[in-house]
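All protein chains but one are shown in place.
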Amino acid sequence: MTKLATSFKESVRKIKDGDTVIAGGFGLSGIPENAIMALAEQGTKDLTIVSNNCGVDDWGLGLLLQNRQIKKMIASYVGENKTLESQYLNGELEVELVPQGTLAERIRAGGAGIPGFYTPTGVGTPIAEGKEYKEFNGKTCLLEEAIVGDVALVKAWKGDTYGNLIYRRTARNFNPLVAAAGKYTIAEVEEVVEVGDLDPNYIHTPSIYVQDLLKGETYEKRIEKLTVREA
Amino acid sequence: MTKLATSFKESVRKIKDGDTVIAGGFGLSGIPENAIMALAEQGTKDLTIVSNNCGVDDWGLGLLLQNRQIKKMIASYVGENKTLESQYLNGELEVELVPQGTLAERIRAGGAGIPGFYTPTGVGTPIAEGKEYKEFNGKTCLLEEAIVGDVALVKAWKGDTYGNLIYRRTARNFNPLVAAAGKYTIAEVEEVVEVGDLDPNYIHTPSIYVQDLLKGETYEKRIEKLTVREA
Amino acid sequence: MANAREKIIDRAAQEIEDGMNVNLGIGMPTMIADRIPSSKHVFLHSENGLLGIGPYPEAGEEDADLINAGKETVTAKKGASFIDNAESFAMIRGGHVDLAILGGMEVSEQGDLANWMIPGKMVKGMGGAMDIVQGARKLVIIMTHVNKQGDSKVRSACDLPLTGSKVVDRLITDMAVFDFTDEGMVLKEILDGSDVESVREKTEADFTVDKSLLQKEGSN
Partner (left out) sequence: MANAREKIIDRAAQEIEDGMNVNLGIGMPTMIADRIPSSKHVFLHSENGLLGIGPYPEAGEEDADLINAGKETVTAKKGASFIDNAESFAMIRGGHVDLAILGGMEVSEQGDLANWMIPGKMVKGMGGAMDIVQGARKLVIIMTHVNKQGDSKVRSACDLPLTGSKVVDRLITDMAVFDFTDEGMVLKEILDGSDVESVREKTEADFTVDKSLLQKEGSN
């Protein structure tokens, strides 16, 4: 019953033209580096990508932009990527900006079978346009809908061969939410461990959410803004 | 900045007549034993209690029933408690039955500032009566509202003096949700540890949700249904 | 009756496939766990917060912090995970649990299920049943075909208040197996050695008969 898959190349075949793909990561931290590269190589088109950011021009989800594989990007912030800006201004790329907390909650709702929820975030702003709203205790809230991915791409620290995952520090970010919100979830890890090696009391993503587990041979783990203390 | 409180007696003074109190636990597992006993001793009346169950006749939340301190019980299952049955049939006690998953999600929503959400649970059943509904992708869903407690009572395994908590095995159950859903959260633990002793990567309830931390001197930890393997 | 229960449990165990995540209801369904062949790797989900229920503990090894949804002391199998109740029902509601097997009081030909309250009796609560019947990818109900008075529990419409409407995928009784499809309720198997006519007699619900079964009957 191992979920260990053969190769990234094989696993990303699950992704078809026109699919919605949700990817974990915040900036370049905790992104599924190897799955994204395999998807870039595969060249699948017309994708809707859901992720907090869209990488940088030459790394992470930016690689899919360079290949013109993305039809629509759903994110909270896309400021680090010039390719995105030019494709957007050309009208090649659709961009849906979602407040970060609402994005996290929509993905979480997708995994949890909650089709919609109300939030005060965005009331009175441009993102409220056209949305249903309702008052709760005198406070106006917007109706937001769940996001489910045809495929979810996740990066974890360690995983056992059943698919239980743990994340490391702030590389956790959106990953556990994304793992649960995919109809098919491909998880890549730095280290594959034996079943039983992860303490069941501290598993971040239970095995039920993971379909394919893969070990990334290398992790570049780029740092976007290196800041250090003055000595 | 320690959150270590003086005594259970002192902490439960936060609870006033007519308050809504949410309590963690599933059956008798992971219940805030000592806080409940202190609340029973204090005798606060007209409480709305939110908890998956209502203890048994002489233990857990059942102690508050015996004292006639509960005006309304919100739970998913109250079958283990004869005091409850008789008070309900007498008309002394109001009972709101909520499907367990909806109850968990309503408490989670209360902590997360989501005032309402849609769920397919309960459609076509008596609990749908009078509720707003809406279709999502052809599936009818009910609108359910968040639950927030004036006070939340939580039982954890270990806690540091800032209020970070970890739970043990299935004694986790509703406790992390309850911790976040209280305007004032009183957490009791089996062991108080130093700040820094809990690995920040595996904290179940971050300190921000906890106002008072207390060590229970004893834990009875009753077992409702002892089942063992035949040798 | 003991024999009827055995038959139901044995047949229900066959629903469980290798690699599945399965929720077994309290009572008779819980007993299915013992019938899963060890060749099948299955994760049993307990809605109070455990994915990967193991066998009951040995005497003296029981732990008040490790129980199942029926509040029985259990163990956790290798590769299990402990979760909170919101995560547990996220698994259910989100369609991640492949199969749930629950007991029933009445099932209608529309696939409605009643299994949580009897009007006039003290209502103890639905627990997680309403969430599970909506959320599990496949819902199998197990129950005796008739009640103690000999009346059919497989009804044209449920008399009792519903737990879920149009939620049952398969019904296993001591007499037969039915599927609920877009074309209505279909008799798939006869378990008690009788025939379609006998099943019709004991069943208030209207159903069609699966081709394979008709052929078998014809060939007899």
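We just call them A, B and C in the order they show up, numbering each chain from 1.
Keep this in mind: a residue touches a chain if its C-beta (ideal position, glycine included) is under 8 Å from a C-beta of that chain, and two chains touch if they have at least 3 such contacts.
This structure is a prediction, so every number in the text was calculated from the model and none was measured.
*Asks:* Could you list, sorted by label, every displayed chain in contact with the chain left out?
*Replies:* Over the full assembly, the chain not pictured touches A, B.
*Asks:* Looking at the full complex, which residue from A:A38, A:A171, A:L198 or A:L214 touches the chain that isn't shown here?
*Replies:* With A:A38, A:A171, A:L198 or A:L214 as choices, the missing chain is touched by A:A171.
*Asks:* Looking at the full complex, which residue from A:T119, A:N164 or A:Q211 touches the chain that isn't shown here?
*Replies:* Answer from the full complex: A:T119 touches the omitted chain.
*Asks:* Name, in rising order, the residues on chain B that touch the hidden chain in the full complex.
*Replies:* Missing-chain contacts on chain B: residues 1, 108, 110-114, 160, 162, 164, 180, 195-196, 200-201, 203, 206-209.
*Asks:* In the whole complex, what residues of chain A lie against the chain that is missing from view?
*Replies:* Contacting residues on chain A, toward the hidden partner: 26-30, 52, 75-79, 85, 88-89, 97, 99-105, 107-108, 119-127, 157, 167-177, 204, 221-229, 231.
As a convention for this text, only the chains that are shown with their structure count from here on.
*Asks:* Counting C-beta pairs in contact, does B-C beat A-C or the other way around?
*Replies:* Output for the comparison: B-C.
*Asks:* When the centre of a chain is set as the mean of its C-alpha atoms, what distance in Å lies between chain B and chain C?
*Replies:* 29
*Asks:* Roughly how far is chain A from chain C, centre to centre by C-alpha average, rounded to an integer in Å?
*Replies:* 35
*Asks:* Two or more other chains touching the same residue: where does that happen in chain C?
*Replies:* Residue numbers touching two or more other chains: 76, 82-83, 86, 89, 92-93, 135.
*Asks:* Would you give the residues of chain A that are in contact with at least 2 other chains, written as numbers and ranges?
*Replies:* Answer for chain A, listing residues that touch two or more other chains: 112-114, 200-201.
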